[in-house]
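Before any comments, here is the structure.
Complex shown without one protein chain; remaining protein chains in place.
On to chain A.
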Amino acid sequence: MKLIHRLLGIEAQDIDGLSRQILMPVGFALAVLLLWEGVTHVFSIKEVLLPAPSAIWSRLQESLPVLLQHAWPTAWESVAGFLIASVLGIGLAALLSASHTMRSMLYPNVVLFQLIPKIALAPLFIVWLGIGFESRLAFSVFISFFPIVVATLAGLDNVDKSLLRLCRALTASNWQVFASVRLPHALPYVFSGMKIATTFAIIGVIVGEFITSQAGLGYLILFASSQADTALILATITVLCVFGLVFYGLVALAERWTRTRFGA
């Protein structure tokens, strides 16, 4: 994840920096793949146990239409879940930051909920919302919501006390303090929460698909597993990784744009 962030952040870096940040990690990953390839051939490991990277790659190419067809529901459900979670998360954090009463009532409970292994609650969402996309979407929102709330609230709270004193001296209203000081200050925090939330949103959808679904990459993994098609499992996971990286990269781009436009 850091790599992608750096990739997006390349400015005038010298060759040494470039090699440290890109060539070295990529080179190491390639070496591991080569070793993997070699080991599977030398020890003639069965493909059902561990297919070689080349086998996964050819499986990926031949099944690409199926993979893309199943990638679509997973992608839109996790992006939608993420967006809803962002709106709700930032909204709740703003509420908690603005109202002492709300904070006393809700924040300890938010923290407590953080501690629950949320994946264990997934079947409940199926019970409540059925086996359609609604339950997966709701679960994705539920699981990706918390990192955004916690990070945003930290950003809103963490404002320099002397800035708040200045605002008081200038007779700024609470709304002005929020809009012109707290929120811009919180932006980097909000985005770090959102970046974590991208992964969580995908996890939410995949778990939902594991439990009950007729489509999606999670479904495809389960299906391939029932067929003992290990190469397809790993090809599907490769597609998931690419999607996760693109998703994260888009949020990182949105962050750069927002921060040059509005904030720190």
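Here is the rule we use: a residue touches a chain if its C-beta (ideal position, glycine included) is under 8 Å from a C-beta of that chain, and two chains touch if they have at least 3 such contacts; residues count from 1.
By our rule, contacts and distances are computed from a predicted model.
One chain of the assembly is not displayed; among "ABC transporter ATP-binding protein", "Cytochrome P450", "Electron transfer flavoprotein alpha subunit apoprotein" or "Molybdopterin-dependent oxidoreductase", its UniProt protein name is "ABC transporter ATP-binding protein".
Checked against the full complex, the one of A:44, A:109 or A:162 touching the unshown chain is A:162. Touch with the chain that is not drawn comes from one residue among A:19, A:158 or A:180, which is A:180.
Within chain A, the residues in touch with the undisplayed chain are 160, 162-163, 165-172, 176, 180-181, 184-185, 259, 262-264.
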